[in-house]
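Below is a structure I'd like to ask you about.
Left out: one protein chain. Kept in place: all the others.
Note that the chains take the letters A and B in the order they are written out, and that residue 1 is the start of every chain.
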Amino acid sequence: MSEREFIVPVGPQHPALKEPESFLFKVDGEVVLDVEPRIGYNHRGIEKAMEARTYLQNLYIVERVCGICSNAHQTCYTQCVEEVLGMEIPERAKYLRVFMQELERIHSHLLWLGVAAHEIGFDTLFYYIWRDREVVMDLLEMVSGNRVNYAMPTIGGVRRDLEVADFPKYHKMLDTLKERTEYYIGVCSSEKTILERAIGVGYLSKEDAIRLSASGPNARCSGVSCDTRYDLPYLVYDEIPWNVIVETNGDVLGQVLVRVKEVLESVNICKYVLDNLPQGPIKAKYSPLGKVPEGEAVSLVEAQRGELIHYLQSRGDNKPYRYKIRAPTLGNIPSLVERLKGGFIADIPIVLAGIDPCFSCTDRMAFVDEGKDRRWDMTGEQLRRYGIRWYEK
Amino acid sequence: MALLTWARTRSPWLIHFNASACNACDIEVLAALTPRFDLERFGALLKGTPRHADVMVISGSVSRKVRDRLKRIYEQMPEPKFVVAVGSCAITGGVFQDCYNVMEGVDKVIPVDAYIPGCPPKPEAILDGVVKLLKSAGY
Partner (left out) sequence: MSVLEENIKVVEGLVKFLGKKNILESKVPRARRAFVSVPREQLIDAVKYLRDEEDIKHVTTISGVDTGEDFEVVYHLRKPDLSISVKVRAPYDDPVVPSITGVLEGAVLYEREVYDMIGVKAEGHPDLKRLILAYDWPDGVHPLRKEWDIQSLRKRVDGTEWGRK
């Protein structure tokens, strides 16, 4: 078997938002043998900066760790700090936090679905989905005042309240989302263009998903029933009726089905919250310059992409001594590598997009095909078009 | 010459570059291209390679690893070219100003022609910024 060397560093830009990242692929002909991810383009030194700011100032930098999961990071942060403070937040605040988190899950999954459609070359679906996603963006703006980076959770509760008079409007918007999502489930399960690119592509078995500590929809599409909202319940997820969505396909189609069905689950949770919102205050008392007693806490939250963990060590100051954040995608990289092995070069864009990566990755992909002694670079866009052309044959 | 300017400003081809941003500005730039806000009515198309682009849209606080890439991409673009810095991180470093890995603003690395503030700026603000840039270029 002859091996050829191709190095394909892909340019650090991608039309459908991707974060900067570099991959080194070892290929043999059209088949991928091994992958080495090179991350760190998005490293801003946040953990160090957090040690120099007060707890309330950190709320706003934590939000900007990732713009799509900003609410998840804030929920996790406030939970962590409140646990060390020993503070119990009011019931109404818990329900409102759940409401915001599920709305963000809807917006993120719809965004992902559009991007995945774009990766396959199905641009019409991309535009349709993003047009329908504007419904949830409007809802977010009505509730929190901003389309992205809502800053709703704060230490002690939430920052803004909902007006009962607006509930019928919210219900109507949620019903629209439900109807459109059901339409997209139908499209994704039956449209030949999608099925051809998605079935059997990027397969990961259940054993591998457990062995490599995968989490989130990435693991649930391979049959692993793990969801932080169910395993380690926080806020009021143990009071609200909802289901963990698990698919057994293990391939890209499984990723699509898990996420789209989760949108429906989230819509149901949001409607339940609106119908069962308890009365009461939305914030407990917290003084902005207050000191946090000595202690440590681990906070786990089910973000859109998987399991998110924050770890705080406090030494009795008004600034954290050590704050550790691990975003879900870092945990999903080993399983991503496993998915790519044995696949074709043409499948790389969709498998990469399949795990819903959220590290500023500049689609910089390098290919190494040991044998032909050639080093070759490909940009994300070229790779995407290569994949589309390859399947058209 | 006037004909060239007329043609160029009515079809600005964009390339979007994410220089270690948190993604919030990126999804608003992308939303600006979707049917509701529709940047494409100004002739703007999102291209995947710098060699075809007139305008580079940058979001994000430039980190150390990304800095050289950014310069290389800028050099790959043909003249005349424009650079738009989207979001407060691209303008001054934003909320990450005193982080050790962050350059304070894109204009410390390459020259910038338009600044669109916000965290993130709404798609309407991005449209406004691009239109102002085109006007200043002779639309």
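We adopt the following convention: a contact is a pair of C-beta atoms (placed from the backbone, for glycine too) under 8 Å apart; a residue touches a chain by one contact, two chains touch by 3 or more.
Please read all numbers here as calculations on a predicted model, not as lab measurements.
Participant: Which is it among A:E191, A:E296 or A:D317 that touches the chain not included here?
Facilitator: Answering carefully, the residue with contact to the hidden chain is A:E296.
Participant: Pick out which of A:M173, A:L330 or A:I388 touches the chain that's been left out of the picture.
Facilitator: Of the candidates A:M173, A:L330 or A:I388, A:L330 is in touch with the missing chain.
Participant: Counting contacts across the full complex, list the positions on chain A that touch the omitted chain.
Facilitator: Residues 39-40, 43, 45, 47-49, 52, 210-213, 215, 226, 230-232, 296-298, 300, 307, 309, 311, 313, 322, 324, 326, 330-331, 333-334 of chain A touch the chain absent from view.
Participant: Contacts of chain B with the missing chain: which residues?
Facilitator: 63-65, 97-101, 104
Please note the rule applied: only the chains that are shown with their structure count from here on.
Participant: Counting only Cα atoms for the centres, state how far chain A is from chain B in Å.
Facilitator: Distance between chain centres: 25 Å.
Participant: Which of the residues in chain A come into contact with chain B in the complex?
Facilitator: Going by the criterion above, the answer is residues 11-20, 40-46, 48-49, 52, 60-61, 64-68, 70, 111, 127, 130-131, 134, 137, 147-149, 358, 360, 362, 364, 379-382, 384.
Participant: Using the touch definition from the top, list the residues of chain B that touch chain A in their complex.
Facilitator: 15-31, 34-36, 46-50, 60-61, 63, 65-66, 69, 73, 94-96, 98-102, 119-120, 122
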